[in-house]
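Accompanying notes for the structure given below.
Left out: one protein chain. Kept in place: all the others.
Take a look at chain A:
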Amino acid sequence: MTPPHFAFSATFILALTGLVFHRTHLLSALLCLEGMMLSLFVALSLWALQLDITSFLASPLLLLAFSACEASTGLALLAATARTHGSDRLQSLNLLQC
């Protein structure tokens, strides 16, 4: 694959791995989710720019708008967690003790 294709694919998989293996903070997982959306933005932009399909250049903007929605929902969950459990550390989310 071409280097830019490899770059955003590797970035997406790295951010996905960081999301899966986050250790202490919930906010670290949200940051990795934002990294995934950023790599998708770069992927859509490069796809539309390098193939000269100008009508697909609106899709990165819409992706960015919905990524902002997702980030705000994630941060609202973080704020709710920090309110009830005191912090966003994952050790305190132990209601379902298994």
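The rule is simple: a contact is a pair of C-beta atoms (placed from the backbone, for glycine too) under 8 Å apart; a residue touches a chain by one contact, two chains touch by 3 or more; residues count from 1.
Methods note: contacts and distances are computed from a predicted model.
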Of "2-oxoisovalerate dehydrogenase subunit beta, mitochondrial", "GPI transamidase subunit PIG-U", "Origin recognition complex subunit 4" or "NADH-ubiquinone oxidoreductase chain 6", the UniProt protein name belonging to the chain not shown is "NADH-ubiquinone oxidoreductase chain 6"
Residue positions on chain A contacting the omitted chain are 1-4, 6-11, 14-15, 17-18, 21, 23-28, 30-32, 34-35, 38-39, 41-42, 45-46, 48-50, 52-58, 60-62, 64-69, 71-73, 75-80, 82-83, 87-88
